[in-house]
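Left out: one protein chain. Kept in place: all the others.
This part shows chain A:
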Amino acid sequence: MIEPDLPASAGIPPEAGSPAGRGAAVTTGRYIVVFAEDGYEPASVLGSAGLSNVASSRDFQDRAVDITDASGADATVFETLGIAVVSASQEQLSALQGTGGPHPVVLSVSPELVHHVLGPAEYVRGYRDGVADLSARLDGGAAAAAAAPAFEDSNQSTWGLQATRAVQSAVSGHGVKVAILDTGFDAAHPDFAGRSITTQSFVQGESAQDGHGHGTHCTGTACGPRLPSTGPRYGIAYGADIFAGKVLSNAGSGTDAAILAGIDWAVANGCAVVSMSFGANLAQAHPPYTAAGQRALDRGVLLIAAAGNNAQRPQGNFGFVGVPANSPYIMAVGALDQQLAVPYFSARSLPGRGGQVDVAGPGWQVYSSWPMPGRYRSISGTSMAAPHAAGVAALWAEATGFRGRELWSVLAQESDRLLAASADVGSGLVIAPQ
């Protein structure tokens, strides 16, 4: 592992690793120039700024570029990266930064930093910090919790939409199809009037109308409106096309047959995201969901499932990720409360492949739509966390055009890292594109 070298300050050498010394970094005197992806040839851009002696990574063929080899050059260009290391005057740097006008050819010019391997002093400091953090957690858990950011429902929006920053997002999931496989949907709910909604029942003898409430709640979180008929906003991807597949009966029960049919329907309809807020308490992955998850990803469809509510953390039982979330190809979502802590019921990762919690979402006292005449209700569970992740995924799908594995990747990469154990929250709280 390397980290940027840090400057000597007030007579303390950087090797001492003093936090007081952390300010301006040590630089080499060279600069790093990042070119736009669809820019011009880097060499010609550099040339126009007066840097004519340019070495290219192409000249080095199969071996690594040796900067000392190229040190006679004004600049070394790493062609595949679109990045150059340059020795330049202030005038030349200014010329580079001004290149391209409204469509910059040069994205950034930054001083080259000196990096070094973490020395023993840093390891000792890291160990000390780790011990200090652990003892603080053991002694003062309450104080640590009080310091964490707390969210609460406001007149404008639910705490979950604030925490995921969905309220500030510039995108709505427009043009993205989102499937919610659940107990169906209340088509008479006034908050969804005028929306693009496709419903289908896979439960024998029952229409797609939600006779339970769970499906309408999950649909509301993932795809509810920007401006509900009354009360705060609770829905994330308000511009998405809704595909509500009923795979669980009005009594809340379902089978593989209905669920696989629902996944098949979502994939055939080109849904980019499928939200599945149900699970069976089986530690072993179920082969049909492993195949379904993989084939869906191959077709650019991301399946997102609730990790499960089988923990009883106060009793020391951390539960485990159940079926179908423990398929290696289905994203498992754990729950968070308003302090971004893990609620007592939220399942922990299994040691085996696929059994991990991948990301986390708001899953405590979540306000969303409920079948009329109730209209709204607040409930808790990883069932509520999964549609938060699905809604955020729909926003990323619109913002980036990514599907399938790329969508999974950006969702995990952009999530906020948390102090909670990764076994409980994966790569953290899902965050909407801004």
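Just so we're on the same page, a residue touches a chain if its C-beta (ideal position, glycine included) is under 8 Å from a C-beta of that chain, and two chains touch if they have at least 3 such contacts; residues count from 1.
The rule is short, and it goes like this: contacts and distances are computed from a predicted model.
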{"item": "Chain not present in the shown complex, as UniProt names it (candidates \"Ketohydroxyglutarate aldolase\", \"Molybdopterin synthase sulfur carrier subunit\", \"ABC transporter permease\" or \"Succinate dehydrogenase\")", "value": "\"Ketohydroxyglutarate aldolase\""}
{"item": "Candidate in contact with the missing chain, chosen from A:L282, A:M372 or A:L419", "value": "A:L282"}
{"item": "Sole residue of A:T76, A:S383 or A:S427 that reaches the chain not shown, by the stated touch rule", "value": "A:S383"}
{"item": "Contact partner of the left-out chain, one of A:A208, A:A222, A:A240 or A:V267", "value": "A:V267"}
{"item": "Contacts of chain A with the absent chain, listed as residue ranges", "value": "183, 212-214, 217, 248, 252-257, 259-261, 263-264, 267-268, 277-280, 282, 286-288, 291-292, 295-296, 309, 323, 345, 379-381, 383-384"}
